[in-house]
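All remarks here apply to the structure that follows.
Of the protein chains in this complex, all but one are displayed in their positions.
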Amino acid sequence: MKFRTRFADDKAGRALDVTAGAPSFEATLEGVPLSGDALAVRDGVWSLVGPDGRQIEVSVAFKNDGSVRAYAAGCLFGFELLDELTARALAATGGRSTRRVAHAAAAMPGRVLRVLVAPGEKVTQGQPILVLEAMKMENEVKSPRDGVVASVEAAAGQAVSAGDVLVRFEAGGE
Amino acid sequence: MKFRTRFADDKAGRALDVTAGAPSFEATLEGVPLSGDALAVRDGVWSLVGPDGRQIEVSVAFKNDGSVRAYAAGCLFGFELLDELTARALAATGGRSTRRVAHAAAAMPGRVLRVLVAPGEKVTQGQPILVLEAMKMENEVKSPRDGVVASVEAAAGQAVSAGDVLVRFEAGGE
Amino acid sequence: MTRLLIANRGEIAIRVIRACRDLGISPVAVYSEADRAALHVRLADWAVPIGPAPARESYLVVEKLLDAAKKTGATMLHPGYGFLSENAAFARRVVEAGLTWVGPSPDSIAAMGSKTESRRRVLEAGVPIVPGMTTPARSADEIAEFGRENGFPLLLKAAAGGGGKGMRVVRSAEEVPAAFTRARSEARSYFADDAVYAELFVEHPRHVEVQVLGDTTGRIIAVGERECSLQRRHQKVLEECPSAAVGPELRARMEAVAVAAAKSVDYVSAGTVEFLLAKDGRFFFLEMNTRIQVEHPVTEMVYGVDLVTEMIRIARGEPMSLNEKPAPRGHAIQCRIYAEDPARGFAPSPGRILRLRRPQGPGIRVDSGVEGGDVVPLDYDPMIAKFVAWGRDRDEALRRMRRALSESRVDGIETSIPFFLSLLEDPDVVANRISTQFLDGWSYVPKRPPEDVAAASMVAAALESMDGAKKRRPPAAGSSGSGPGAWRTARTSFGLRE
Partner (left out) sequence: MTRLLIANRGEIAIRVIRACRDLGISPVAVYSEADRAALHVRLADWAVPIGPAPARESYLVVEKLLDAAKKTGATMLHPGYGFLSENAAFARRVVEAGLTWVGPSPDSIAAMGSKTESRRRVLEAGVPIVPGMTTPARSADEIAEFGRENGFPLLLKAAAGGGGKGMRVVRSAEEVPAAFTRARSEARSYFADDAVYAELFVEHPRHVEVQVLGDTTGRIIAVGERECSLQRRHQKVLEECPSAAVGPELRARMEAVAVAAAKSVDYVSAGTVEFLLAKDGRFFFLEMNTRIQVEHPVTEMVYGVDLVTEMIRIARGEPMSLNEKPAPRGHAIQCRIYAEDPARGFAPSPGRILRLRRPQGPGIRVDSGVEGGDVVPLDYDPMIAKFVAWGRDRDEALRRMRRALSESRVDGIETSIPFFLSLLEDPDVVANRISTQFLDGWSYVPKRPPEDVAAASMVAAALESMDGAKKRRPPAAGSSGSGPGAWRTARTSFGLRE
């Protein structure tokens, strides 16, 4: 099965082709052949042993935004993993990054402490628009773009989940 | 739902009638009303809080022989838990204990080290008939009854699982 | 069997439960609706629900706590840290209800709990302090005026507070009005008291504190100091015992001053006298925490004492069990493990812990409030565990702490473990060149994985996503597992050059 993988700071990405799965995997990463023994220890936890004996225990989790969260050898990092068809489709449309964000969403669950903007208000990128409280910390939510507030979808005291829309922007605007 | 529960050393057993389940359970045990808050913490792990605040975390597991293994407050113990219909049917036939065992089975997984009896041989209850090895310990399997060996179902060197038949006895015999 | 109610949650509730077990006391837990399944509830003999998730509707409601004690027949109450632990009115209510309060007298708490009152008391006892307001600020103007007199930067603090909550640095008079409003708002929500005051902010000091213990015979001893300079957002994140900046002579002086401060309020129970230690070796009284501290385990490991059982013994009227002043051995370091994402600005990361591998082995102590499968609620402090490493010297303690952090694994939520792994590699931390401002100028940079780790992780993610991958699991029975597949002949990891 063919994939494309990409670190956030890695524009091009790499082709990953898995030709044999667990327990004896075979794959190529940008043409470099990879192989070894792969064991799914638990859901999302793998132990890989290379032909030279290198052992790496990896935790992987698929996040809502399609990225992979990985923890291995004391390193916490993220990357994109797309099957090749999806990757091509995204590339054809210029990828997700070309779309202008239409709203500000909560990055974490929490309670809304204060709303700092109102519909019709002009905001600039990075301007605090709302204060969320979670785990006894106040966290400012900043505007992801320059624009004009179309609506505020959260009120002070309200509990929100990660991903909930907090503020919508007017289309186009700047 | 109606159950009968019984400790091994408790001939009569007790009637358990659960009229409301989690989270606010209500039940009677031999007529004594029981109630409280029940939370399934994990599969097989419950936290019960009584009306007076008594908190007990219980692990329960259903074993192959129909008994329940329970661990709570530092006590490891077993009991029978049968729904009422099954309990009545067993009582009508005199229960399982009246049947003469037809074989000796492995109580644990292991490897057969030595077989000490042969078909046609007379054995007495408690006589060692086989030696199993597990976790570097030799464990003698003893005959569960007086009788005559009909067949030996395991050979030295063979791996067996818990419950596997090791030796069959001739019907009737004594 | 005596019953003791713990008016707290999380790891400190469990710490007190363990002390109860060690003393043959039956522990009583309380829980909010967010904590019904919490570990501190499941480890207790008794548990009483005290209301909705927000602390002000549960853990901070005096009546509910007293009712819970009455309902379960508890005759003692331990407040832990945070919540109502330094609330003199609560302590008084507990005593009036006929319960044994496991802590200092309400008068001691009141005297030390008000930062303004405490300054007056310790000054009389000859304890040096940093210049600061002696009454709560009535207005932003009053604070600005104090700043003009004593110089900026200033620190705004909640008069009823502690533990860094509600503290703000103000670097100029212009910042005063906004900071005053914020500080008051936070003080109100954390401590139900919006009084705040200002003091001079000494640059690049260390935070060094002395553990004291007093009993009802009037004896007060000091049990060494702790180095707590590594703080983020005014919250301690890593603590050590002893402080590598404190020699025997300085230790003796700090201990003597700490005992004098404790004596100024006739202190009984475990308490902590916090000092700012300036670069020139002068030190100033900051405040006295009239409760057990989050970082008490480092003292316990080095001095071989159990501060929480001592608190309970002392509360029962017994003399402390330490006949002679305990002697230190070796060095201990604690890392506070938070449910937060270091890669996203330490954003809170509540949720279900899918898997939790806690460190163990030689020199390691863990005090954790959760286990694998538990949910970390968003309603409370994000600290989920404390890792403590002991070594014969600071170097061994550091090496063991690095090992403990590397060995750990948390899936399902993010934690500060990767942050600590980076921090403990910093040459300034290793060489003990730190101050309370050290972390202000330090940013966590996620470690880029080596190529073999990256490749292995990408392959694992691909395998995990492929159909059927989930079917292959280790054998369920206790029998020989399936062997590795045909072995490849390549001589490098996964085919990569090293």
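Per-chain numbering from 1; labels A, B and C assigned in written order.
Keep this in mind: contacts are C-beta pairs under 8 Å (C-beta built on N, C-alpha and C of every residue); 3 or more make two chains touch, one makes a residue touch a chain.
All figures in this text were calculated on a predicted structure; none of them were measured in a lab.
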Field: Selected residue (touches chain absent from view) among C:Glu174, C:Glu203, C:Glu318 or C:Glu371
entry: C:Glu371
Field: Listed residues C:Pro350, C:Pro418 or C:Pro449, member touching the removed chain
entry: C:Pro350
Statement: Per the touch rule stated above, chain A touches the missing chain via residues 37, 39, 41-42, 47, 49, 52-55, 57, 109, 159, 161
Query: So which bits of chain C touch the chain we can't see?
result: 14-15, 18-19, 21-24, 32-37, 43, 49, 52-53, 297, 300, 304-306, 308, 329-330, 350-352, 355, 357-358, 360-368, 371-373, 375-379, 392, 396, 399-400, 402-403, 406-407, 474-484, 487
Field: For chain B, the residues touching the chain missing from this view
entry: 1, 3, 5, 7, 14, 16, 18, 21-25, 27, 29, 32-46, 48-52, 54, 56-62, 68, 70-79, 81, 83, 107-111, 134-139
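Convention: only the chains that are shown with their structure count from here on.
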- prompt: Looking at CA centres, what chain is most distant from chain C?
  reply: B
- request: Let me have the rounded angstrom distance from the C-alpha centre of chain A over to the C-alpha centre of chain C, please.
  value: 31
Message: If a residue has to touch 2 or more other chains to count, which residues of chain A qualify?
response: none
Message: Where in chain C do residues touch two or more of the other chains?
response: none
